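Only one protein chain is missing from this complex, and each of the others stays in its spot.
Labels run A, B, C, D and E following the written order; every chain starts at residue 1.
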Amino acid sequence: MSNQRYTEGLNRLEQIDGAQGQKVIDSLSKVCPDLARYIIEFPFGDIYARPGLDLRTRELITLAALTAMGNCQPQLKVHVHGALNVGCSATEITETILQMAVYAGFPATLNGMFQAEEVLIERGLLNANGA
Amino acid sequence: MSNQRYTEGLNRLEQIDGAQGQKVIDSLSKVCPDLARYIIEFPFGDIYARPGLDLRTRELITLAALTAMGNCQPQLKVHVHGALNVGCSATEITETILQMAVYAGFPATLNGMFQAEEVLIERGLLNANGA
Amino acid sequence: MSNQRYTEGLNRLEQIDGAQGQKVIDSLSKVCPDLARYIIEFPFGDIYARPGLDLRTRELITLAALTAMGNCQPQLKVHVHGALNVGCSATEITETILQMAVYAGFPATLNGMFQAEEVLIERGLLNANGA
Amino acid sequence: MSNQRYTEGLNRLEQIDGAQGQKVIDSLSKVCPDLARYIIEFPFGDIYARPGLDLRTRELITLAALTAMGNCQPQLKVHVHGALNVGCSATEITETILQMAVYAGFPATLNGMFQAEEVLIERGLLNANGA
Amino acid sequence: MSNQRYTEGLNRLEQIDGAQGQKVIDSLSKVCPDLARYIIEFPFGDIYARPGLDLRTRELITLAALTAMGNCQPQLKVHVHGALNVGCSATEITETILQMAVYAGFPATLNGMFQAEEVLIERGLLNANGA
Partner (left out) sequence: MSNQRYTEGLNRLEQIDGAQGQKVIDSLSKVCPDLARYIIEFPFGDIYARPGLDLRTRELITLAALTAMGNCQPQLKVHVHGALNVGCSATEITETILQMAVYAGFPATLNGMFQAEEVLIERGLLNANGA
């Protein structure tokens, strides 16, 4: 299991998602550890490791997709953390989610925004005066 | 911010969604107040204000869409309230959700129906003998 | 196969969809005739036959769902015909599709509107001055 | 209501879903008992009763669809029970959900896998060494 | 690029999809050859190579997912070919697609069935008397 893709993926997962990513991996250790391995190898070892887009942009396009698809709330929260971890601002995150109102409608945007809010509050990035 | 679309939209939001709508608006005041403003201006100030369909029909087509899309449970509850507020009967609401079994499948219909049931019970419109 | 649900469903299918509905049924005669039978029995024999919503409203909520789901273009066209057949106006149809921009986003609405336009032109209900 | 489809469907529902299925039916008794009847008659009386696919395969394709659609978590849990009840192994269930990563992406698979895990733990089929 | 996953995946792709799979790979050679490589490595090298489900079942659950998701018509056709190539019968294929009416609604099932019909006709497996 300790191939190069796995090692690189694990490093990148830690860089991007920190404790959140490890929690997902751990949560799969009983029911399907191979799914955890594939998540490390393919998204993180193959895709996020690619040149051509910086990690900040990669996180923002992920937030866009997860908000627009609308049925991935836990993953959206993980990636709001991830976006902040790689240097995105709270404003870049909320602007990305807001723009999805155009393409996926207001309910998807609202539900995404509330997920983002929880993370921003948790990390002390949101107070009564907004992001 | 106090343009005509905003004022008209706010009036209509209150007419349709009452306290539920205001709660959504308030909930956005920290994370993205502009999203609240756009919701007032575009859906309520532009779309629901249009002639061509009465508000009862507008609420029923919204319930159909939210049930069929299947990932907008909080919005579905808000619009079951809205449908009742503008004069739809409990039967019209449950018939609309039921018909979605044909187009979006039984799981989407079941999940929508349970959201409707919570609102109907909350408003005293459902007892042991059904809607 | 000639049970009561089937007979009632077939009558209703003809009433609502006319030649369009029969074309769908015929198109299934080789690959899966039972699917044609289920379409007659469940949507048309069971659901559209129910009291509680008139056929005009039933067609509008169907247009809403098909537009919002966004991957049912052939069915959307059939039901624009159906909506017109049971007495919906071109305006009611386009208003229903337009409102989906709020819930499912502008692309779903655009794609739905272009399907409606084809049917409205085909039936002589749209000219250079609009619906 | 006691037609042949209903009787056959009810028997099959009990065979497949046991107490879980009856709970869904009961939960609809107030808000829309006809939806419960349609679920018994169409999915269980018509579809699951068909020859051409054994019940084990029917449950696995249902798990695939519910995982891929991603917004049917309660139904997914019911059908993990159903799959086990008709003889699918824990491995067949997790393999089916895992494969959806290819077609519907990792978030849908993760969310499906966690639903399956809850059922597998509940039924004593998962311990610290995995399925 | 000639790692073990790639070699195994390519073999399996040929076994399952034959000329259809190679056509997809070739079609990516200009715009994004790495996407072709990932398709060979992850779905075919990692997932389809796993024990726990036979290839016939793997193809049927894929048909279920693609039909239910409803926006993957070209891939659905490729996998109807694939299902036939690994030994599924025409009936198993149409039964799988038919069952999706329960979970994803009739439009998704209709659109999937028409894709299957094209492949079945192309391969001489469907005549005027049905599958």
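Criterion: contacts are C-beta pairs under 8 Å (C-beta built on N, C-alpha and C of every residue); 3 or more make two chains touch, one makes a residue touch a chain.
Please read these numbers as outputs of a predicted model, since none were measured by experiment.
Within the whole complex, touches from the chain that is not shown fall on A, B, C, D, E.
As for the chain not pictured, it touches subunit E at residues 24, 27-35, 38-39, 43, 66, 69-72, 74-75. Listed for subunit B, the residues touching the missing chain in the whole complex are 34, 38, 42, 46, 50.
The chain not displayed touches subunit C at residues 70-71, 94, 97-98, 101, 105-111, 113-114, 116-117, 120, 126-131.
Criterion: only the chains that are shown with their structure count from here on.
The fewest steps needed to get from subunit A to subunit D, moving only between touching chains, is 1. Fitting subunit B to subunit D on CA positions gives a rotation angle of 120°, reported to the nearest 5. Counting C-beta pairs in contact across A-B and across A-E shows that the higher total falls to A-B.
Between subunit B and subunit E, the centres computed from C-alpha atoms are 39 Å apart.
If each chain is reduced to the centroid of its CA atoms, subunit B and subunit C end up 23 Å from each other. Among the residues of subunit C, those in touch with two or more other chains are 34, 38, 42-43, 50, 66, 68-69, 72, 75, 100-104.
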